[in-house]
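What you see is the complex with one protein chain gone and the rest in place.
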Amino acid sequence: MKQVEILVIGGGPAGLCASLAASSLGAKVLMCERDDVPGGQLVKQTHKFFGSEKQYAGDRGYQIGQMLVEKVAADPNIEVWTDTTVLGYYEDGVVTCEHEGAHVKIKPQRTVIATGAAEKFLSFPGNDLPGIYGAGAVQTLMNVSGVKPAERVLMVGAGNIGLIVSYQLKQAGVDTVAVIEALPRIGGYLVHASKIQRAGIPVRTGYTILEAYGNGKVEGAKIAKIDEKWQPIPGTEEDIKCDTICLAVGLSPLTELCWQAGCQVEFIKELSGHVPITDDFLETTVPGVYVAGDVSGIEEASSAMVEGRLAGLSAAASLGYGKDVAAEQQKAAMAELDELRAGPMGERIRMGLEKVAAKGGAK
Amino acid sequence: MRIEEHPVLDFERGEKITFTYNGQEIEAYPNETIVAALHAAGIRQLGESPELHRPRGLFCAIGNCSSCFMTVDGEPNMRVCVIKCKQGMVVESQKGKGVIRV
Partner (left out) sequence: MALINDGIPTKEDLAKVMPSEERFAQGPVSIAECFQKIPCNPCVKACPRGAISMSTDINDTPTVDYDKCNGCGVCIAKCPGLAIFVVDKTYSEDFALVKFPFEYVPVPEKGQFACGLNRSGEEMGWFEVERVVSGGKKNKTYTISLKVPQELANEIRNIKVGGYK
């Protein structure tokens, strides 16, 4: 059995920052990543990040990922296990994983769960045809593997992922026929929408996909305008010829390990699904188990990095590390999160977090 | 098709290798996933659903879902979206739930 002070599960933006923060206070960390390289979904983010200098704003996501991965690799306090899938969290606090083809047990003193999220699916006739992808999958194919993933794309969803992936498809030489969005308004940042509009990609709000069709593969889709009751308006149907349909309809937190650990988990729609209830320091209702990033509610990667830092600091501080500085650094991270969430785009998250606080208080 | 020129990224692919897909030779690079090599070769149908036998393609590309199950070197139900290509590997589309050969 492997004994560790702090186990960080997941090597994405939150996990990397949690590991670095815990180590900076002197704690010894084991970070487990299921992929063969850490970085999570930062590896495919070719656009420049928003936020402020403190969250590396202006650098491209994959550059931030590389920088964090290099820092972690050079940190003597952090051990990294790649190709390692964490399988279970048991009631005696033992965590099991598949590591280098073997079943390995880990006994951590503290755990930070930073498992991220999965892309949501959408139900419509023909939705299982080859050629229907999560928008993130297409991003992986083109930005990680360098493979042209499609010829003509219909993008479903005008949140940040749908808008950004449409832009990145254009950068890879692939045309997006339209971005359709069922809501009457664009959910992502308007600068992303403006950027693709002036590149000739129309963003059409108030439209839904009725069906995908094709013989063994996507050959097209039927879309229609919807009314305020979300019903297709007869006579507005359109036939869109495309070989690919990307679904960018949101993410779901990957909370399996939180459930296994016995954390209180509640459905909070503003945070995009079931999320663990935490205190201000990101500790769950199971003492010693912390969460950070999309697993605790879907947000931008900038927030995931700061949450990771906060969870890492909190886990290390609870072991007695950084007595003089931890409180101040935790406070600074919380202030950064408040700042990132302060605007109108953060309203949904703020409402979700209020519900988290209320549910936690009710316990 | 592979992206040769990109405004932001440089793709360092390394030496070309080959593997077989249903007996057909596929060109690949050791750092890419099986599903990336298949997409570069224009192959997007990876298998079929076990009960209704409907065609199945890639969905998540990061090992979350099970849409890309194929048989790799005789082992069924492999998520080819996260398995890297190796010279000479044998990749087969899978019918049904697959058979574990002992």
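Letters A and B mark the chains in the order given here, with residues in each chain numbered from 1 onward.
By our rule, a residue touches a chain if its C-beta (ideal position, glycine included) is under 8 Å from a C-beta of that chain, and two chains touch if they have at least 3 such contacts.
These numbers come from a predicted model, not from an experiment.
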Touching the absent chain when the full complex is considered, from A:240, A:286 or A:345: A:345
Hidden-chain contact residue, picked from the options A:51, A:220, A:276 or A:352: A:51
Touch list for chain A against the chain that is not drawn: 47-53, 57-60, 63, 163, 170-171, 173, 184-186, 189-206, 302, 339-346
Interface residues of chain B (partner: the chain not displayed): 5-8
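The rule is short, and it goes like this: only the chains that are shown with their structure count from here on.
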Residue ranges of chain A touching chain B (in the complex, touch as defined): 34-36, 41, 46, 60, 62, 118-119, 121, 128-134, 136-138, 140-149, 171-173, 216-217, 254
Chain A-facing residues of chain B, complex: 1-3, 6-9, 11, 13, 32-33, 35-36, 39-40, 44-46, 49, 54-65, 81-82, 84
